[in-house]
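For this depiction, one protein chain was excluded, whereas all remaining protein chains were kept in their positions.
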Amino acid sequence: MTSRKIPVAILGATGMAGQRYVQLLQDHPYFEIKDLAASERSKDKSYFEAVSGRWLSADAIPDNVRNKKLIGIEEVSEEVRLVFSAVDSDLAREWEPFYARQGKFVVSNASAFRSDPLVPVLIPEINPEHLEVLASQREIKGWKGAIVTKPNCSIQSYLLPLYVLEKSGFEIESLIVSTMQALSGAGFPGLSAMSLTENVVPLIRGEEEKTELEPLKLLGSYVPKSRQIENRKDLVISAHCNRVPVLDGHMACVSVKLKNSDVDLKEIWSCWEKFEAGCSLPLSPKKAIHCHQDEDRPQPRIDRESDSGMAIHVGRLRSCNVFDFRFVGLSHNTLRGAAGGGVLIAEYLQQNNYLD
Amino acid sequence: MTSRKIPVAILGATGMAGQRYVQLLQDHPYFEIKDLAASERSKDKSYFEAVSGRWLSADAIPDNVRNKKLIGIEEVSEEVRLVFSAVDSDLAREWEPFYARQGKFVVSNASAFRSDPLVPVLIPEINPEHLEVLASQREIKGWKGAIVTKPNCSIQSYLLPLYVLEKSGFEIESLIVSTMQALSGAGFPGLSAMSLTENVVPLIRGEEEKTELEPLKLLGSYVPKSRQIENRKDLVISAHCNRVPVLDGHMACVSVKLKNSDVDLKEIWSCWEKFEAGCSLPLSPKKAIHCHQDEDRPQPRIDRESDSGMAIHVGRLRSCNVFDFRFVGLSHNTLRGAAGGGVLIAEYLQQNNYLD
Amino acid sequence: MTSRKIPVAILGATGMAGQRYVQLLQDHPYFEIKDLAASERSKDKSYFEAVSGRWLSADAIPDNVRNKKLIGIEEVSEEVRLVFSAVDSDLAREWEPFYARQGKFVVSNASAFRSDPLVPVLIPEINPEHLEVLASQREIKGWKGAIVTKPNCSIQSYLLPLYVLEKSGFEIESLIVSTMQALSGAGFPGLSAMSLTENVVPLIRGEEEKTELEPLKLLGSYVPKSRQIENRKDLVISAHCNRVPVLDGHMACVSVKLKNSDVDLKEIWSCWEKFEAGCSLPLSPKKAIHCHQDEDRPQPRIDRESDSGMAIHVGRLRSCNVFDFRFVGLSHNTLRGAAGGGVLIAEYLQQNNYLD
Partner (left out) sequence: MTSRKIPVAILGATGMAGQRYVQLLQDHPYFEIKDLAASERSKDKSYFEAVSGRWLSADAIPDNVRNKKLIGIEEVSEEVRLVFSAVDSDLAREWEPFYARQGKFVVSNASAFRSDPLVPVLIPEINPEHLEVLASQREIKGWKGAIVTKPNCSIQSYLLPLYVLEKSGFEIESLIVSTMQALSGAGFPGLSAMSLTENVVPLIRGEEEKTELEPLKLLGSYVPKSRQIENRKDLVISAHCNRVPVLDGHMACVSVKLKNSDVDLKEIWSCWEKFEAGCSLPLSPKKAIHCHQDEDRPQPRIDRESDSGMAIHVGRLRSCNVFDFRFVGLSHNTLRGAAGGGVLIAEYLQQNNYLD
């Protein structure tokens, strides 16, 4: 009954996020890969040829795509209902609306439309209700389909834990975050081995801005009156973003100020331990938040892959001399933070009948 | 006229900090190495034998110590006037007072006495006036000599820049600091290569406490009435300390809240650029604060060695959404942050006639 | 029917190889862990406590051992029929005969008895017939059980490919091998991060000797007349062994001289591609030899884990100006090269009724 699966396309299928999509969609219960689209350079090559020398996984290229011919970015088939967009923002700005206009659902890794108040930035465990904006998105944009985006990878390692606290009544006033982000976040080839060997680079261009803005939208709300998603206003974030010589896994050192400083660390820990996601999707981690008791955890190389790379890891919860508490967060940036986050959105859309 | 130089001893001469002392004291204008003391295991070996397989520098073992016989920690010669202590805190607690009692000056890398209000924690560019406490130290402790300590390596990369601002009239209220610290900070063998390859460890035991406390002492003042150094009271620091796979060079991402939030970034930058240290010592960097205009600097591997590893590097000065401003600091942890910092203290003592 | 599984013990259960055994024996079809033995220091702790801070896998500690109490090395239960020995050679020399005498089968990772002509060094795909020596081993040693060893991890990446060629009629005269071996081969903590970061160490003590000798035994034969395993005589090996900053996966650059230099590279490649192991065991790789066509493969980080870390990888087959041909081999040193190789031996013993 493979024919009953939803045919999907991947734009930017040969890049690092595209490769992860290919892996995650192999044998997927809901979706099957119909089209793999890439740049002109790769067009008409087999997937195998096109990624030769740049396939990054220890697992072999899945059989179902190995010999598939790559198409141009403009050539996605009519029957494709869902498009995973893993291209850069310039291409996204052009092609995502193109396919949304045709009636396709676009789940995007690109930042091109993340600041558009008609386009949700979605983490299914946090703000699925933002999908209500799709009605006005369609009407105002004149699209038959829709665009839904996943947030920047840098915020995934701490936003769910903070959301869980807010849901339990803690009100967060401000955050100071310092990240240590993995090499794979820069794509392939990304950074030179000469730059990052035995070194840290204290700049990731554009990353601090995204890290400071996107959570405000995710924690904001769909406002029926304006028919838009409005950003959370009473929360301020300041971020230092650093690149460290780690292959995968973004860490964040987070200092949190609450509106009401009467904080009990045990209660926070307990909120995290007890949290159960409101949705259960094929790619959902068994446990959304992994709570590490060992004082020296989480660590990227050791913890990133657990629960299929979809878990959020927290540890080192302790009080803060300046704010109220602080902790360390970690998530896998190309799984939970990129392709995995995109597949999760698509699964949510399907499970909730958006793709019908 | 070598004979006119002050004879010194190094306790813990074979360890990582000890090796750096050996290098820095080779051909020193003020000091000459008289005694190298080490653990029982190394005693009576030549220095060359004792560090065989653990000598960490690209430069050869200096000729003046290569064949010197190591002595036990209790055997420092009478003629030695100055003892550099690079042993761990347990040994420091025992042997530093032992030699201070004998009339020797002890310059210590250990944390054993750093919290003692009679013992200065010194950075010569910042708080040389704390040496006034030595009179009461001697009297109360009954020592003929004295103990002076250098602070923890983690705070060196940002404390001088903050001190410079305070001296120019900025009043700092609170700091949130996140460090990325080098492997060499853990000594040798220190961490397993299995632990730190392609990884980050978000814990350095005891380091956050030191990072939060020691600056309060350094920025505190000697109070003639109590005859003690009293900690600065109206400043609060919160630190996240991380170990990253870098050989040398501790970085810090620093977020600063001022009492008066009316801040002009250009003025801050200008304070740093114009700063000239009050003292000019043989090991002083030509320029104490290196101000990096390139947005992706400072970086540990590229910047740590400049100005003989004694400079403090700042960069990425920008405003902060939550506090007033933020920046990145860097310094070489085993030079400026350890042996270099110790030698600088000793040079200051000599230049100001404390060792006479 | 768990009760029908063979109860086994692991000596040295908390070390790196021990941990791998624990993982591989979780849910094993033939074996169940009865005893975990460790040093005095760990005795009476739970396994969880004892490996705390030194558990090296991304997967959690298996539930079946998490709370198991560690026993002393001398306390293995009577009912245990099979002992996996992952202790160092000094302990192996004492305790392996102790348990063999009691009637237990000992499968050993240690080198203590590898040069004993009565003790087989076994790779099940290569020399299972060497198990014939066990009869004389028992008789001469006076043991009711037996000791079987696995070879040094450094030779696993190229010995099976060479054996396959010999079986096909190629006769090997000499080998020059240069290895690049992973950090995990030195155990935990093993090498200091200060030693191996951005560096290569051209010495692994004792490794070249093992690399040059053990293949002669593996490719030797059981001689009924002498009732011993006699080393292959007409083969000479010379090895350079280097430690490189890679976590897992030993590589070898192998140059091969044949007795008859009339060599066809395609034929060699075809032998490797067509090879099918004579035994099919639970932990056997699906394909024993992975033949890489890509010129820049195999690579340790990318290829080591494939086929459960039990495959041997070959690539870069090309002719040699000096000898006859050369190639690159790779295998996972703590899976195929250590615990995996041991489990494979035990599975072979069980499948062939040695453990009855």
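Per-chain numbering from 1; labels A, B and C assigned in written order.
The rule is short, and it goes like this: contacts are C-beta pairs under 8 Å (C-beta built on N, C-alpha and C of every residue); 3 or more make two chains touch, one makes a residue touch a chain.
None of the values given here were measured: they were computed from a predicted structure.
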With respect to the chain omitted from the figure, which of A:Thr197, A:Ser308 or A:Gln351 is a touching residue? A:Thr197
Out of C:Ala60, C:Ala135 or C:Leu203, point to the residue that touches the absent chain in the complete complex. C:Leu203
Based on the whole complex, identify which of C:Ala146, C:Ile302 or C:Ala338 touches the chain you can't see. C:Ile302
Touching the left-out chain: which of B:Lys68, B:Lys104 or B:Arg304? B:Arg304
In the full complex, which residues of chain B touch the absent chain? 52-53, 56-60, 197-198, 294, 296, 301-306
For chain C, the residues touching the chain missing from this view: 174-176, 178, 180, 197-203, 205, 212, 236-238, 240, 242, 244-247, 251, 253, 255, 257, 295-302, 315-316, 320-323, 326, 328
For chain A, the residues touching the chain missing from this view: 56, 183-184, 188-198, 245, 247
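Convention: only the chains that are shown with their structure count from here on.
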Need the central chain here, defined by C-alpha centroid distance to the all-chain C-alpha centroid. A
As a test of whether you follow the contact definition, which chain pair has the most C-beta contact pairs? A-B
Farthest chain from chain B, going by mean C-alpha coordinates, please. C
Just how far, in Å, is the C-alpha centre of chain C from the one of chain A? 41
Among all residues of chain B, which ones touch two or more of the remaining chains? 197-198, 245, 247
